[in-house]
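Selected chains from the complex are presented in situ; the others are not included.
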């Protein structure tokens, strides 16, 4: 099977703080150093490193346009300016944890909650608007919560939003990266505190897990060698 | 084939600025965040991420004790204190670029040059002293120079030191990670400036290349799944 991103294509990763992870908007380093600074220190960095190290014969541009604090409502407002205007070929999208989290850590601020209906309709709208403009495609990534107890009320709520993502991917025929499933496999062996201090923001281990599940959706091959290389 | 590092073992990565890459000596974050800060943003970080994400059922401790500016002479002085005293099970060692580089960028300071004879004898001494104390083993990594022109005088000199590393690995029966060969494969497709601004310090792409060649020496399997996982 061939990895889906072709040489010359642009993969844009969109999301909230899990994507952002301290990316520098105006890096000062040289272009060669700027790679890392602009990509932050989360999964977009691991994705870029693996794509380039394993497929050196393909020129692939990876960009990160995660914004800390974004829920899908805020993301919609900047979608035209921050996503479509940059004409990506592929879009990886992971959004939703803030839509849910505020319902639990700030119940006294209902104006910061995004209910499932609004989440679903906005997600569908964004996908519908974007797909026709992509020469590659979209990878919808489920939001996740690093809480192994499936009866925890916030985990139940995140699962509900994850199901919306799965359904949307199915209906629109996009690729799907099921991050919750991937993390649940890790949580079978590790306590959540080893992956993320607050069960939301993954450390470098969690970033690698996310990169792997995203790349898997793209038929990435770790053993790939450029044609003609011995 | 089974990945060589067992659960409960400690892999220490030793070297110069290519290993160090801004590691924080006293990280302030939580233990979960501290992973990345203590590992810097070079290949040790990628190594730790991949080991943990792919082998969640094994508890493996990865540490970085690279010191910017080190040549093998400086490394020898701190070997007892910084390496042996921490009782690692596995040691990954990459050293030598500063031994050579000063011969070219500071020819007027001969006291900063380490000639091949001293490099070889010191390397053999360190390996001989260390191997008996390891329950795992050693991975010798060649130094590298991201200069594709093999007639460039500094590339020729680095190759000479790399050959010493290969010979030492062979004679002492350690594992070998041939970073120069790995990078030469990348340089067949990419200009060196895309991997390292000064042909010495790899960016995130180069860090992934280094992690891959090191993990390969350890029989790392990207497709590994814990026993019993579907």
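In this document, chain identifiers A and B correspond to the written order of the chains, with residue numbering beginning at 1 in each.
In the analysis below, contacts are C-beta pairs under 8 Å (C-beta built on N, C-alpha and C of every residue); 3 or more make two chains touch, one makes a residue touch a chain.
If you're wondering where the values come from, they're calculated on a predicted model, not measured in any experiment.
Colleague: With 2 copies in place, how many does the full complex contain?
Modeller: In total, this homomeric complex is built from 8 copies.
Criterion: only the chains that are shown with their structure count from here on.
Colleague: In steps of 5 degrees, what rotation angle do you get fitting chain A onto chain B on the CA atoms?
Modeller: 180
Colleague: How big is the gap, in whole Å, between where the Cα atoms of chain A centre and where those of chain B centre?
Modeller: One centre to the other, that is 31 Å.
Colleague: Taking the complex as given, what residues does chain A use to touch chain B?
Modeller: Touch list, chain A to chain B: 29-30, 32-33, 35-36, 39, 41, 45-46, 48-50, 52-54, 56-57, 185-186, 188-190, 193-197, 203-205, 207-209, 212, 222-223, 226, 229.
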